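Shown below is the structure under consideration.
A single protein chain has been omitted from the complex, and every remaining protein chain is retained in its original position.
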Amino acid sequence: MEPLDGNAIGGLLIDVFGAEMTGVIGTCGYCGDTGPVAELVVYRQAPGTVARCRACGNIVMVFVKVRGTTCVDLMGMASLGQPGAA
Amino acid sequence: MSHISRGFRGRRRVPDAEAGRLPPGQYLTEGFPVLSAGPTPHTPLANWTFSITRSGATKGSWSWPEFQALPAENVTVDIHCVTRWSKFDTGWRGVSVDTLLDRVEHDGRYVMAFCDGGYTTNLPLDDVTGGKAWVAFDYDGQALAPEHGGPARLLVPHLYFWKSAKWVRGLDLRDTDQPGFWETYGYHMYGDPWREQRYAGD
Partner (left out) sequence: MAGTALRGRLTWQVATVAALTRETASVCTIGLEPPDWAGHRAGQHLDVRLTAEDGYRAERSYSIASAPGERLAITVERLDDGEVSPYLTEDLEVGDKLELRGPIGGYFVWEPGDHSPLTLLAGGSGVVPLRSILRYRLRTGSAVPARLLYSARTLPDVIYHDELGQHHDGVQVSYTLTRSQPPGWTGHTGRINADLLADVAWPAAANPVAYVCGPTSFVETAAAALVGLGYPPERVKTERFGATGGP
């Protein structure tokens, strides 16, 4: 199963952040690479959704739906720009 | 009352006589979905080892040829994924974890399975011994495919299948139960499908 990209979690990101996020610029906390959320490597088929930095492969976002509530872990991101500021 | 899509059934089939075999909230699938949180590792067999470790020390380790020389078993088991699909009568061949632990001096009450790609999952030692767990290298009569965890994965069918760690490289013996990868993100520390222990707090 080939991974997708951040476009595939556009709806999920709106659920979590309340805003369109695919164009937002993120910075990887491991390697410092920057780029739009749309270009993250996304694995959607696991017990949760995992987004990895395209440059270094480390996990930057994890989404898990626990009893109907989506929990998000962004510890792999050094920063995530303001919604709308692409 | 939420919308119902006329005529939609989905991929699953509803077992009739076998209904008692399906844990609560599960659906039966005919396929074998590939679920992953990262790229498929491709460790060459020449570099592959399986180790039992404890506090940073290796208690026992097997290369692939050494592993293949161990007594192995064929098992047919039902498997249950936390994403709600179940598959009956899956056929595996592997080395029982009992066989591995019998060959090393070991203590501890818990294990953390560790894998290529960085995945981990925690289990009580009791749940990987007594004939309940294997390190499996064949599925359905053929070498386990990389996307399904090959060359070898942990097989612990009595728990949700995220505990059957793909690309497993060893078990680290522990005194306390610490959360592995999915457990850290909110999945249940134990994961009994018959008590529907999907998430922490269930």
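Observations on the model:
Should a chain be cited, it is by its letter among A and B, assigned in written order, with residues numbered from 1 in that chain.
One rule holds for everything that comes next: a residue touches a chain if its C-beta (ideal position, glycine included) is under 8 Å from a C-beta of that chain, and two chains touch if they have at least 3 such contacts.
No experiment lies behind these values; they were computed from the predicted model shown.
Across the entire complex, contacts from the unshown chain go to A, B. Seen across the whole complex, the unshown chain contacts chain A at 1-8, 10-11, 14-15, 18-23, 36-39, 83-84, 86. Counting the whole complex, the residues of chain B in touch with the unshown chain are 2-12, 27, 31.
Just so we're on the same page, only the chains that are shown with their structure count from here on.
Once the centre of each chain is set as its mean CA position, chain A and chain B turn out to be 27 Å apart.
Those residues of chain B whose C-beta lies close enough to touch chain A in the complex are 33-39, 82-83, 147, 162, 182, 185-187, 199-200. In the complex of the two chains, the chain A residues touching chain B come out as 1, 3, 43, 45-48, 50, 52, 57, 59, 62, 64, 66-67, 71, 73.
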